[in-house]
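Missing here is one protein chain; the remaining ones are kept as they sit in the complex.
All chains are identified by letter, namely A, B and C, in their written order; residue positions are counted from 1 within each chain.
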Amino acid sequence: MKTIVKHISINKGMTVNELVNQMSNSGVFGAGRISKAVDIFESMAKDKNCMVFLGQAGAMVPGGMKNILIDMLKNKYIDVFVTTGATLTHDMAESIGYKHFRGLSDIDDSKLNKKKIVRIYDSFMPNEVYIGMENFFKEHFDELSKAKTTKEFLWLVGKLLPNNQSSILKTAYQNKIPIFCPALSDSGIGLMIWGQSLRKKGLNLNIFDDLNEIINLSWSSKKTGVIYIGGGVPKNYIQQAMQFSKSADYAIQISTDIPFFGGSSGADLREGISWGKLNKNAEYANVICDATIALPLIYAALKERI
Amino acid sequence: MKTIVKHISINKGMTVNELVNQMSNSGVFGAGRISKAVDIFESMAKDKNCMVFLGQAGAMVPGGMKNILIDMLKNKYIDVFVTTGATLTHDMAESIGYKHFRGLSDIDDSKLNKKKIVRIYDSFMPNEVYIGMENFFKEHFDELSKAKTTKEFLWLVGKLLPNNQSSILKTAYQNKIPIFCPALSDSGIGLMIWGQSLRKKGLNLNIFDDLNEIINLSWSSKKTGVIYIGGGVPKNYIQQAMQFSKSADYAIQISTDIPFFGGSSGADLREGISWGKLNKNAEYANVICDATIALPLIYAALKERI
Amino acid sequence: MKTIVKHISINKGMTVNELVNQMSNSGVFGAGRISKAVDIFESMAKDKNCMVFLGQAGAMVPGGMKNILIDMLKNKYIDVFVTTGATLTHDMAESIGYKHFRGLSDIDDSKLNKKKIVRIYDSFMPNEVYIGMENFFKEHFDELSKAKTTKEFLWLVGKLLPNNQSSILKTAYQNKIPIFCPALSDSGIGLMIWGQSLRKKGLNLNIFDDLNEIINLSWSSKKTGVIYIGGGVPKNYIQQAMQFSKSADYAIQISTDIPFFGGSSGADLREGISWGKLNKNAEYANVICDATIALPLIYAALKERI
Partner (left out) sequence: MKTIVKHISINKGMTVNELVNQMSNSGVFGAGRISKAVDIFESMAKDKNCMVFLGQAGAMVPGGMKNILIDMLKNKYIDVFVTTGATLTHDMAESIGYKHFRGLSDIDDSKLNKKKIVRIYDSFMPNEVYIGMENFFKEHFDELSKAKTTKEFLWLVGKLLPNNQSSILKTAYQNKIPIFCPALSDSGIGLMIWGQSLRKKGLNLNIFDDLNEIINLSWSSKKTGVIYIGGGVPKNYIQQAMQFSKSADYAIQISTDIPFFGGSSGADLREGISWGKLNKNAEYANVICDATIALPLIYAALKERI
């Protein structure tokens, strides 16, 4: 009982980091966790010995978070990126010129279906993106089929994408950030590969070589840090790689899932200490919040600090 | 499908409202709801014909939100305030000089009990606040017992509180903001009144006169707006008063509760249209987020705009 | 690491308690908490020295749980009942012959409003219940206005209600179960009292005399147990009464709210140990589940055991 809860004071025109510093003054509940997450992210980003692994699941591209992810990659705040096939599919659709649109959730889905619009909660995507993607894969499949791992494949896609759109895949390629997608076949991109494989010689990506690569990255790091936006496979895949590191020294999780039901997605980061995934002295913050709110807030504060 | 999801861009040193404007550009998921809430709050605050009712539940004082509530009252963004006995008890404790402290949730509660510290998730409060409160009520009970309604009682408390601390109760009194607490007996303040009533002549507050007053406020308003931070009695009490208004034109709800279980706290604002509590053309936003994150964000953006 | 997680086995035609016993064999996650809750409820119900306090919030009558609550009261598994004005209003509506109906949540609320149907998630109520209630109160207000506390008032209502419908209020009256509603003015019944008070001499219920009564019940008990269905005022009102008992020996909470946001409704029962509300050696179970699923399951198992 040493530190007083100082009430957050709002000043006209305050910057985001000034707001987060106020949250740090209060220090409890969700506001306290947000401010702690920024502190940890700052420590990670400034620690030159630390390799930072970002695991991301959930519809962050349809949700307007693409440029934040790209900015993280460009600034090398992130050294390794693990994501879902859906995120990469949404990113690829935008990379070749399509858009996501603001929609509604209270709507007749059968009407959307007739209009060839697919719904992602209150974000809409035109079905025609799959035509554009198919054309891309038709054109480039010979080159793409040289890839031996998903990481190589995704870098190749990034290389071949046009330059005129902001793109996670292209940014990862250009900045040589390893990008892993352990369940690539579970996505629109996966379906494209399947479609091309039917007509041409197939593509065979060795998922255990990908696994070998991320384990080596973890193994060879002096220190590691993890950031989870959502749970699912990306979180778990990094968590298991951490068992081959000296265990993570920094950890941030932004999720709306909670521990009580036993799943990996909602598990408290502290649980990782029992597994050797997280260092018992690590700094960690479980931010229980919609990532489209928490991530921009955290990232804007971080940028202001660095 | 007219409005593109524009991705949030983070600039170094951006202000909170610049961030919220970026959220407005993306416009979907939680970020979209935050930006919509700010727009609605701005419209309400600028609409001179609109009487704004704030309902607040949850541990906002131990959670560091007291000054935001006070600032709302001082700036008259709020015309009527409905809250819980717990909020008023926590506010009163701080008004007479006590503090809340940053604590831990993973802790042995029986040790806290021995140390006379009570826990509110990861916020701590020393048990001795009740001694200070008892002294206050002993000293002032004769004057306080003149009150005929909870609103009168709470204004009297506000009047009698010392001037040297920031205080919701004093601010409401000084600014003549009606303050309602429909379940005052369910709180530390309620226990204090009970304690004094045992030794002195009792205090009798007519809760139906309070009800009459809030109904009259609602009835006589040209337009009404509602803001709910948390659910519980404060939300429901305002909702039922709205049935006597021309139905609310603006509505914001910040809550972590959700509609699927049928309770009033988690009910979507839209449900109020069936009851005549919300106008069918009203602008409304259901922000599903920890209020200690969403409220400072929304309020800092609002202040910057006005 | 002594007790193995035994997998739940389902047998054709098994009884509910046989299922709960299987959940007891597994013993972890939500299933484990359900089985623990049944064990605790059984202990409470069989402990003749234990006074059991039930706090209930949420739309349990529109949700089809009325008869379970009535059965608990009839069987005296519950000694004291604390609830919301909404529950009592819904109960009263059914007690005078109205019904709730199965509806939809994805529906145009303005159409419902025109049809004079109000929505409680996917349960509907005809607005005309208020006419029936008004007639009841008009007819009986002289007798009702003799009540000095909400408990007396609610028993009087129970006494005066017709006998031909199942009714929480009547059952509580007939079985002399004290029934408290600390925020009665926040409800349809509250509005009825307000309406009658406008034309007749008012009704004045002393809420601090109610508080005195529940504190005396808690104070004078050899042992206490608490059951919370939902949070809100009913939970908190019992929790504060527990500070005047020897602290509760048994506790069950069924809620979809969670601790991380600091509010009383979602607070882990363990937190009560710091306050002296819960005994440090108490048996307690936090069931994080929709009460319309968990309560029938728990109660059917209990009935089978007793």
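The working rule: contacts are C-beta pairs under 8 Å (C-beta built on N, C-alpha and C of every residue); 3 or more make two chains touch, one makes a residue touch a chain.
Not measured: the values here are computed from a predicted model.
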item: Listed residues A:159, A:270 or A:305, member touching the removed chain; value: A:270
item: Absent-chain contact - pick from A:74, A:119 or A:159; value: A:119
item: Among A:178, A:230 or A:296, the residue in touch with the chain that has been omitted; value: A:230
item: Residues of subunit B (touch criterion as defined above) contacting the omitted chain; value: 28-30, 106, 258, 260-262, 288
item: Touching residues on subunit C - with respect to the absent chain; value: 1-17, 19, 22-23, 25-32, 34, 59, 62-68, 71, 99-103, 106, 117, 121-124, 126, 166, 270, 288-294, 296-297, 299-300, 303-304
item: Interface with the unshown chain - residue positions in subunit A; value: 57-59, 62-63, 84, 86, 105, 109-110, 112-113, 117-123, 182-188, 190-191, 193-194, 197-198, 202-212, 215, 230-233, 236-237, 240, 256-267, 270-276, 280, 290-292
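Everything that follows uses one rule, which is that only the chains that are shown with their structure count from here on.
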item: Relative to subunit B, chain with the most remote C-alpha centre; value: A
item: Copies subunit A and subunit B - rotation angle from C-alpha fit, nearest 5 degrees; value: 180
item: Averaged-CA centre spacing for the pair subunit C and subunit B, given as whole angstrom; value: 25
item: Computed distance of Cα centres, subunit B from subunit A, in Å; value: 35
item: For subunit A paired with subunit C, centre-to-centre distance based on mean C-alpha positions, whole Å; value: 43
item: Residues within subunit C bordering two or more other chains; value: 258, 260-262
